[in-house]
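All protein chains but one are shown at their positions in the complex.
Labels for the chains are A, B and C, by order of writing; each one numbers its residues from 1.
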Amino acid sequence: MVDETILREKAREVLARDDVRRLIGWKRGTYGYESAPAVLKDASQADELIFDPTCVQNPASFITLEEKLPVPRGQDPDTRKVAVLVKGCDSRAVVQQLVEKAYTRDGVIVLGVPCTGVVDRRKAQKMFGDTSEPVMIKEEGDKFVFIIDGETREGPRAELLADKCVRCRFPNPLVYDELVADEVAVWGADEFADVDEFEKMSPPEKWKFWEEQFSKCIRCYSCRNVCPMCYCLECVVTKQKPQWTRRSTDVSENTAYHIQRAWHLSGRCIECGECERVCPVDIPITTLNRKMTRDVKELFSYEPGVDVEAEPLLSCYNPQDPEEYIM
Amino acid sequence: MSSRRPKIGVYVCHCGINIGSVVDVPAVVEYASSLPGVAIAREYTYMCSDPGQNLVKEDIKTSGLNRVIVASCSPRMHEPTFRKTLKEAGLNPYFLEMANIREQCSWVHEDHAEATEKAKKLVEAAVAKALVLEALEEKEVDVIPSCLVIGAGIAGIQAALDIADAGFKVYVVEKTPSVGGHMSQLDKTFPTLDCSACILTPKMVDVANHPNIELMTYSQVEAVEGYVGNFKATIRKKARYVDVSKCTGCGVCAENCRLAGRIPSEFDENIGMRSAIYLPFPQAVPAKYTIDPERCLQLSKGKCGKEGPACAEACTAGAVNFEQEDELVDIECGTIIVATGYDVFDAARKPEYAWSDYANVITGLEFERLVSASGPTGGKPLLGRDKKGEGGYLPQKVAFIHCVGSRDKSVGNEYCSRVCCMYLAKQAHLIRDKLPEADITVYYMDVRAFGKGFEEFYDRVRREGVRYVRGNPSEVFKKNADPEDHTLIVKVEDTLTAQALEAEHDMVVLGVGLEPRHDVREIIDLFKLSQSTDGFFMEAHPKLRPVDTASDGIFLAGCCQGPKDIPDTVAQAKGAASSALILIASGKVNVEAQVSFVTSSECRGCGFCVEVCPFGAIELVDENRMGNIVKVALVNEALCKGCGSCAAACLSGAIQPRSFKDEQILPQIAVLGVRT
Amino acid sequence: MGDFKFAKDKLAEVVGALKDYEVFAPAAVGDVLRFKEVEDASSVSFDFKNTNVPPKELMFPETETLFKFRVGKTDIEPAVPDESKKRLVFGIRPCDAMAYTIVEKLYSWDYPDPYFEKRRESSVLFGLACSEPVPNCFCTSLGGGPGSEQGLDALMFDLGETVYVKTITDAGDTVAKAMGLEAAADAEKKAAAAQEKDALGKIKRSIDTEGIPEKLPSLYDHPFWEQFSDRCLSCGICTFLCPTCHCFDIQDEMEAFDGRRARMWDTCMFPEYTLHTSGHNPRPTRKERTRNRISHKYSYFPEKFDVIACVGCGRCINYCPVNIDILDILEKSKQAEAKEAKTA
Partner (left out) sequence: MSEEYEPNILAFLCNWCSYAGADLAGTSRTHYLPNIKIIRVMCSGRVNPLFLVNALQQGADGVLISGCHPGDCHYLEGNFYARRRFMLMRKLLEHVGVDPGRVNMSWVSASEGAKFKEVIDETVAKAKEAGPMDQFRRRQLNW
């Protein structure tokens, strides 16, 4: 269990340092089951921080989201460190960002938050309904206890956990400077049963499934923007010269967009599940990513975001790589 | 130029009837003229001819064309031709696009209508790409006026001498202790019967003494980097354990070696013996001794007799040095000639001929040593000598077998080795010469006597009483188990008389073929060469660029490119030398213009391209992005070969190979992707 | 105008009765709702809170062809929508209908937009009053409400077994008659009024907009924006799903030689929105973009058109994945001291 007092204390210390620019964590949301990513710049703000089962967001996304303003002539750029609180899954994003040289290891301070799983807002909404007041959630054994509009409600942990948490293999951060709580036991395992199940469909059935899903897409690019690995200055998807994908929203362009997104995350996706969570039209985006994750593992014995020293999957090769379909 | 509106000229070639007989050329021209940006569309019988090229030049000059499409043969054939045409007309050569309507259309499709439709599409795709072509700048780099020659057989020697004689520096690297290669092992050469050593030795000496040649024997190239005009090579000079500056080549060391006469001599094809400290052969160049570290007791066991190494003891010059270590030498050169030669086919891979089993079944190369005046038997074809090299008998019934390991799919060698027919004829002649009474039979599939004086020589040998039996022996075995009886049975069907024969012989010479060096892979990796199906190095073009490789500045000479006889080898070596000299003498060379470049404002500095680049041409450098310092990729254009692997690895498309940019390929896809 | 009613189990018949109209109604793909042309009247349902994607797309589609062209040719082929056929938008919520009245002001100002105007003119809006507002509804703060009639031609109240239809315009009346609806009695009117009152009580969130349009410009450089913008993803959810956001981009989409110029939804939350050809971006970070979204709705638009460009539908709050809550921003803007702005 994470003691928020300790978490805040550690954050306060870090924020008080002269060489730290900002700290990214979580804070209470304004309504319902929401929490909000918190970007703090001053030690006095540390008390805003929380960590509870609402803290689903991946703070590592916000390291690479930061846009740097032009530095006025004669001034030095702000090269102070960024501190970030990460759950186990979030830490894989930090690892992969390091592999991809998004920043250097000494450019970040990582405060690790061992995590026992977060609540899927959609599942909670289905179980308990909505409210305009912030909901408090605590984990108690195999239950989650909610305080909704002053009323205490309970729900089974197994039914409320986010999907990514059900199969979580990395509840403890893989990279950190300091842990804010004791490590927790691993409970999850991932056999990719969902991928196997999906693959039972024939190609036309799969296409039909995705056609329906992609037809919903409004191309808001929230799935791309929230992804901690997607931080190209100019994304091929929105590039004008050349125009790989057209901005028009129709099922062909939307499908192309989603294939492009999934392709670019092949061997890079760290399974934080944020893309699917943020989708306003409920496209099961991780179904694509998980297929790639499984195949990358099976074909190349590769898992992104677990080893800072690893070579990027598609920038290396093994002369013995599989090639069974190659003529 | 590039900022102007595209004004495209499309030229559709009939190629005589090669294209025109299948593709409706006028229809393609008409279609082309309807395409956007096309100002002129014409047809011509032979676009590559002078009048054809002049047509293009005229149009560029008079109509202000700024893009040219030639729909004809493969760009691999005539892209350089037409680039030159554009250049001569004052247009940037990279404004050329070719549509391959011959090799990939008229020659492969039977249906005229379909082929015509496809040709139209190919032209349309070329127009789509032409609209977005860019002018590229051909850059020049200085050429270091020197050449590195790998291998010092006759090919390497000749090439090195030619370049050195032209007044330029040559580094010759030879793996073995002496120059000379296979040619030095041969007795006489066909068809003129010149003594091989007599004609080779002077050249060997020249290569060692030439003021412009730095000879490194017993050395190997360890690493090569760089690009045409500017190669850097690291050469490992293996320790000889003999100080060459002190060694006088007197040979006392070898006489005193405890293993003297007990180690099979590679030069004598293991028929003769040598010491652990040795000179490969008497005329070896340099005449400096070398210690075989694997055989030398001192080096391999750490101890040589009770009194210590006898060779060191015997050497009055004090040249033996067991502490000597390998030495790494870095050199810079502008060009490289690969002349690594061949291996002879390993006769053990044809067990039916029992070469491994019987001492009187020998290979052609063993025969050379056996009949060489400087060989272990002093030129007498003695068989069955004892361990000390004493005794033995002279054969009476000699058989020669053609095509051992050549033209033989069962051993994976489909090709003809080109020299066996003639060397066997020569060897038959030598036997006739040495043993006038002997019965000589040659078993052949075909006799290929195609060279100058070959047929005449073959005819002469037959007239000398050598019997030619057309048949490919299926088996060679011993007549009986008696160790004193050397009779072998050659089982063969005479295909001219359809008679099954079991002929008796007491000596069988196998006409083993030529194969790529067993360690060819190392050379390939080192110099980025490619192989043809036969395993020999592939030339840039089988007809027109037979000494060039796909890597600029690296040339091939001799049998490493394919089996050939001595005159052909020498000719090719001279060709390679001439090619290298063109670069060296001009002092400048154009480097690849179609290289990658980075749009740094789109680069996120992840380094995927850096890791992918096989040539180490990309690095991450600091960039000041409006006051913020970021890492971005930067291409070293002299190292980049334009393969474009970086572009496929880049997520944002920030790095692109010129002429093959995403925005140049996507329009082609847009045209060709549409089903018609 | 008139008061009508029909039995809810006759919904399909009522909708199906309109042969001369293209009928648009909310349709579900999984849990996701958006307006679609009705192909099967029996699929029309009142069992929804509101569509994920607002019906602005019926007037202002995500992608719209303006003209077609061929490289090297100067003549173009303009594409003007054929909206000769009448359209019925059935089941639109009052907030989304009110949004049309706001967007209309822009699209008829200066250069009238033929695409929007034609569609708007040919559409008859049959609203559906809200009985179950969602937690983030705040329409009442912006002059709307569960039973607001702004922009509508008729308003329907789902009373359980009966649907009460109040026509507001002649067009609404005509359609109601064409549907063959019967007249409503006082009972239905009373039930509708009670339902509206009940629904009003369920709207928990609100903002007093008094003074906001005037104050926001003074907060232009204020650091308080960063509290929100620092976690903004720069995605298009809030704006694409906003019924009043109306920005579009114009792009050329091409084959090798042929193409079309089309306009498509754009959002000021994308950095490319203000990116100049020179590479300069006047809104380089999410701070400027967040500020623009709020200021445009609550200051620039009212300054020009006298109306706040927000209807309180709550979509931007509901769907924001990082809990950027427009009400929170507005409240904080009221607390922010304008003079702090200088310290930014």
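Throughout what follows, contacts are C-beta pairs under 8 Å (C-beta built on N, C-alpha and C of every residue); 3 or more make two chains touch, one makes a residue touch a chain.
Because the structure is predicted, anything quoted here is derived from the model rather than measured.
I'm checking contacts with the chain that's been left out. Which of B:Thr201, B:Asn472 or B:Gln594 qualifies?
Of all options in B:Thr201, B:Asn472 or B:Gln594, contact with the hidden chain holds for B:Gln594.
Considering the complete complex, identify which of B:Val28, B:Val68 or B:Leu122 is in touch with the unshown chain.
If we include the chain that is not displayed, B:Leu122 is the one touching it.
Which residue from B:Gly16, B:Pro264 or B:Pro614 sits in contact with the chain not drawn here?
B:Pro614
Sort through A:Gly267, A:Pro280 or A:Gly305 and give me the one touching the missing partner chain.
Of all options in A:Gly267, A:Pro280 or A:Gly305, contact with the hidden chain holds for A:Gly267.
Can you name the residues of chain A that touch the chain not displayed here?
The list for chain A reads 198-199, 201, 203-211, 236, 244, 246, 248, 250-253, 255-256, 258-260, 262-263, 266-267, 287-288, 291-292, 295-296, 299-300, 313-315, 317, 319, 321-323, 325-327.
Applying the definition given at the start, please give the residues of chain B touching the unseen chain.
Interface with the chain not displayed, on the chain B side: 74-77, 100, 102-105, 107-111, 114-115, 117-118, 121-122, 125, 525, 528, 530-533, 538, 550, 594, 612, 614-615, 641-645, 647-649, 657, 660, 662, 665-666, 668-670, 672-676.
Following the convention adopted for this analysis, only the chains that are shown with their structure count from here on.
Give the chain pair, either A-C or B-C, that is connected by more C-beta contacts.
Result: the pair with more contacts is A-C.
Counting only Cα atoms for the centres, state how far chain A is from chain B in Å.
The computed centroid separation for chain A versus chain B comes out at 54 Å.
In whole angstrom, what separates the CA-based centres of chain B and chain C?
The mean C-alpha positions of chain B and chain C differ by 73 Å.
Between chain A and chain C, what is the gap in Å from one C-alpha centre to the other?
Inter-chain centre distance comes to 31 Å.
Two or more other chains touching the same residue: where does that happen in chain B?
601
What positions in chain C touch 2 or more of the other chains?
Residues 254 of chain C each touch two or more of the other chains.
If we count contacts the way the header does, which residues on chain C are in touch with chain A in the complex?
So the residues of chain C in touch with chain A come to 29-32, 34, 52-53, 62-63, 134-136, 204-205, 226, 230-231, 233-237, 240-241, 249, 251, 253-254, 262, 264-265, 267, 270-272, 284-286, 317, 319, 321-325, 327-328.
Which positions of chain A touch chain C when the two form their complex?
22, 29-32, 34-39, 57, 61-62, 65, 67, 69-70, 130-133, 212, 215-216, 218-222, 224-226, 238, 240, 243, 246-250, 274, 277-278, 280-282
Which positions of chain C touch chain B when the two form their complex?
70-73, 254-257, 279
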